[in-house]
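Below you'll find the structure, written out as structure tokens, and then a few comments.
In this view, the complex is presented without one of its protein chains, the others remaining in place.
Letters A, B and C name the chains as they come in the text, with residue numbers starting at 1 for each one.
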Amino acid sequence: MTTLAPTQPALTQSSMAQALNAALRDSLREDPSVHILGEDVGTLGGVFRITDGLTAEFGADRCLDTPLAEAGILGTAVGMAMYGLRPVVEMQFDAFAYPAFEQLVSHVAKMRNRTAGRMPLPITVRIPYGGGIGGVEHHSDSSEAYYVHTPGLHVVAPATVADAYGLLRSAIASDDPVVFLEPKRLYWSKDAWSPAAPAPIEPLGRAVVRRQGTSATLLTYGPSLPVCLEAAEAARAEGWDLAVVDLRSLVPFDDETVCAAVRATGRAIVVHESTGFAGVGAEIAARVTERCFHHLAAPVLRVTGFDIPYPPPMLERHHLPGVDRILDAVARLQWEQ
Amino acid sequence: MTTLAPTQPALTQSSMAQALNAALRDSLREDPSVHILGEDVGTLGGVFRITDGLTAEFGADRCLDTPLAEAGILGTAVGMAMYGLRPVVEMQFDAFAYPAFEQLVSHVAKMRNRTAGRMPLPITVRIPYGGGIGGVEHHSDSSEAYYVHTPGLHVVAPATVADAYGLLRSAIASDDPVVFLEPKRLYWSKDAWSPAAPAPIEPLGRAVVRRQGTSATLLTYGPSLPVCLEAAEAARAEGWDLAVVDLRSLVPFDDETVCAAVRATGRAIVVHESTGFAGVGAEIAARVTERCFHHLAAPVLRVTGFDIPYPPPMLERHHLPGVDRILDAVARLQWEQ
Amino acid sequence: MTVLDHSATPTPVWPPDAHGPRRDPAPLLPDAEPVRVLGTPAVKGLAPELLRDLYRRLVAGRRYNQQATTLTKQGRLAVYPASTGQEACQIAAATALRPTDWLFPSYRDTLAVVSRGVDPVEALTLLRGNAHSGYDPYEHRVAPLSTPLATQAPHAVGLAHAARLRGDATVALALVGDGGTSEGDFHEALNFAGVLNAPVVFLVQNNGYAISVPLSKQSAAPTLAHKAVGYGIHGRLVDGNDAAAMHNVLSEAVEHARSGLGPVLVEAVTYRLEAHTNADDAGRYRSAEEVAAWQQRDPLTLLESQLRDLGLLTDEDVSEAAAVAEALADHMRTMFHVKPELDPMSLFTHVYAEPTPQLREQAAQLAAELEAEAEAER
Partner (left out) sequence: MTVLDHSATPTPVWPPDAHGPRRDPAPLLPDAEPVRVLGTPAVKGLAPELLRDLYRRLVAGRRYNQQATTLTKQGRLAVYPASTGQEACQIAAATALRPTDWLFPSYRDTLAVVSRGVDPVEALTLLRGNAHSGYDPYEHRVAPLSTPLATQAPHAVGLAHAARLRGDATVALALVGDGGTSEGDFHEALNFAGVLNAPVVFLVQNNGYAISVPLSKQSAAPTLAHKAVGYGIHGRLVDGNDAAAMHNVLSEAVEHARSGLGPVLVEAVTYRLEAHTNADDAGRYRSAEEVAAWQQRDPLTLLESQLRDLGLLTDEDVSEAAAVAEALADHMRTMFHVKPELDPMSLFTHVYAEPTPQLREQAAQLAAELEAEAEAER
């Protein structure tokens, strides 16, 4: 008697946008309480087409074009969540989530705590974020630091096509609010991944080592991961073997994986696009130093965007942490002593 | 021939509230372009009475009761500044500044840069902030991290009566927007200071050493300064001689004074009330470590509020960094090695 | 067909080439005069038992406000924003709703919360200071008291919309102050409500002041009810000190919304007889004469004299109502003399469904500190 192996659909090349769309579709399909709302998410499928086809398949009640008012969108989502729904909000661009800041900080982040756990708000706030797409002012902000500093929010940023699917599924399934930061710049990046055979759902809160290395450890997330991997490749020429850690989840933070990776090399650099001053990198440098002080041969360095408003498109390349800037930092890791 | 010494008015005991009120009055008197606006700042003199008597003395045009809408208040101030006025906005409480977040981040902080210096916005945003006053939810937030992470804003927090006057005068005189954080808890704290003989106007951006010490350095600001000074006193009993630095200005940051004070002792602790994760303390710990790594005998530690929504009044004492928690941290500064 | 089938929106009345539904504004505008029932023939239309019930509730409501104020003087409440003078609005917010409906109160509306069935001690927990919220929102379908003004309005819209999607006949009632109408969230909530045709009612208690700021500095509108037309929803104006009118207008509004005819904005013209809170000094911004004039229109005396005129109120009824009210006050006194349970470790319990590793570390630190404290005390 013979057993037939289940046919595995071939892994085709898929973009992060497709993976996010698949995650939303599968969530809508599997859980009737999931509702998407935002500006242009319906008929148009979103300005980045992440919600493409969802209103057609599930109807306007499940994927709703709202009026143009971010506080109203998030506030409405809060009320829907109070009644047992699982809203997924799309903010059209990073800087256009700011009008909803009060709703996010004073209600979304605090309702569970305020009600001693009686009124959780399982809301996912999707925010296309970051630069490098030639966007004009207000279309390229990296606003993660505002959110990670706000207790009550989970903050997640995928950097790969598979994680985009897996982490968004977990975010929507989470009973806590999740700020889901989508690196715009990677929307069209492709990878061997098929919506037909989606990657296992990634639990939130776990970092992953994307590249093993012995000289120093790069700690990064979201749009900066590909840059770090490229830098690690380039570093080999200079005789440096760099490890690269993809944080994926900023809150909760995976101290275990991060500290292990840093102790292994004794040197670390945090890389992110957003403004450095009091950015996520500051927290990472501070906590890694607190935990790994005597393993460190050099201070944890930061390679981040400058402390300036995001530049106009034609100048953004000078602001964004690139391979050279990362290698310069590696060179400053006090190899002589 | 004899010269008469100018008669010096005696320094009476004054509260920080009185010093702030004096700073506003003197600014209104000396500069006709200064205009105050906010909720209840007129007839009532503000819920904390910081603007007491100003409408009576200068009229409603100079100290204006606005409708109840923080984005509208700040947005209106932006327009007034565009026309050459020097608006001073009062946000009634920390958490009630959140509705104005978009105006603050996308316009107040960016207008000078957007217009290549042609349209500066000399706006002072006064925010009574922090806890320890038994306030109910939303009345005790420490929101400084949101502001220091936003390029284009100066962020200042006085801790003494004299600085309250001197720094507010400089903030209003500044051609850049200043977020002026007033530690509610210290409004009624008194000091030998007289509005008749105001302290010299303090330039922004300078930290000051409030207490010399040899064992370790406490870095703090605003409401936590008195706590740190108290802790330093208590530490003597345990044989520790602690230095205390009052940062006063968070942006710009006084690396020179801070690093000198840390190098002198080789050990440092940052103390502040706000949530620790990606808070101001993270930045300070990270930059001090970057700059003073080989002078440090131990990692820079942080004593901050927990990563939780601000607690209800009856539990806030457990959240606020107190003397004991600071001393515990001092004890963890690896004295053995 | 979906709830949001826009083909269902009224066909354009004007002009042929304009965009979207262009409704007739006339029915949306409030009457020129606020609805009054007491002292008018309309009062005959109300069941005597209803009027007597409203009276008992008003008496209890007034007593509640007095007792809560006393508790602040005794330091048993951190702060109390009294609704004295606004009791007719507060109780109507309860009598107009079904148990399955939802109430979205603002920080001043604890009487409405209590009238809905929440225990006074639970309703006052926020103001007592031992916890952020004292009641289970799902038990009586009352959202937590909202302190950031008007931020609860969009929540009410979202909940009403969700209920409609679920096919439930639930209506959400949001309470906002005159000052709160200036906030952007108020605008966005009413606009969403209009577009979604959500079964929600907004009750604006226009008590003339936002702390010290009078309505004349808050809005230049003919009436706050006139804001409704800008959202394509119905605006109603009512005498907020007329308990019968309040009950009628609010009940009509709630049933209007329930029946799918759309949201309603109700402006109740009333007055805050006490200071903003016990911490406020109202003498700084309003005259004793003004207060005295409004005392003449005290909702309690208005209803009481009407009932007496109608011969619907005996001295017995009065003392009966007083007794019920006194019982409520007693309950509050006793309960507030009991020290609240406080568990510092609870600070970490409900930040997330599962505490993060970071919170576990911090909780351990606090636990150690508390242990040391306890040690020291032994």
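In this text, a contact is a pair of C-beta atoms (placed from the backbone, for glycine too) under 8 Å apart; a residue touches a chain by one contact, two chains touch by 3 or more.
None of these values were measured; they are calculated from a predicted model.
Considering the entire complex, write down the shown chains that touch the omitted one.
Missing chain, whole complex, touching shown chains: A, B, C.
Which of A:11, A:68, A:116 or A:234 touches the chain that is not shown?
Answer from the full complex: A:68 touches the omitted chain.
Touch as defined at the start, partner being the missing chain; which of C:169, C:221 or C:342 qualifies?
Looking across C:169, C:221 or C:342, the contact with the absent chain belongs to C:221.
For a quick check of understanding: of A:191, A:230 or A:307, which residue touches the chain that isn't displayed?
A:307
Using the definition of touch stated at the top, determine which of B:38, B:152, B:166 or B:321 touches the missing chain.
Spelled out, the listed residue whose C-beta touches the missing chain is B:152.
Looking beyond the chains shown, say which of B:67, B:183, B:213 or B:311 touches the absent one.
Final answer for the missing-chain contact: B:67.
May I ask you to list the residues on subunit A that touch the chain which is not drawn?
39-40, 42-45, 47, 65-69, 71-72, 95-96, 98-99, 134, 136-139, 277, 306-309, 311-315, 318-319, 324-325, 328
What is the set of subunit C residues that contact the non-displayed chain in the whole complex?
Given the touch definition above, subunit C has residues 6, 9, 14-15, 17-25, 28-29, 32-34, 178, 182-188, 191, 194-195, 197, 206, 208-209, 214-223, 226-233, 262, 269, 293-294, 297 touching the missing chain.
Pick out the residues on subunit B that sit against the missing chain.
35, 59-61, 64, 66-67, 69, 71-72, 74-85, 87, 99, 102-103, 106-107, 110-120, 151-152, 154, 174-176, 205, 251-253, 255-256
Rule of thumb we're sticking to: only the chains that are shown with their structure count from here on.
Compute the distance, rounded to whole Å, between the mean C-alpha positions of subunit B and subunit C.
Chain centres of subunit B and subunit C, defined by C-alpha means, are spaced 36 Å apart.
Which integer distance in Å separates the CA centroid of subunit A from that of subunit C?
Computed value for the inter-centroid distance: 40 Å.
In whole angstrom, how far does the Cα centroid of subunit A sit from the Cα centroid of subunit B?
It comes to 32 Å between the two C-alpha centres.
Counting only residues that touch at least 2 other chains, which ones in subunit C make the list?
131-132, 148, 184-185, 346, 351, 356, 358
At least two other chains touched by the same residue of subunit B: list those residues.
71, 95, 98-99, 137-138, 277, 307-309
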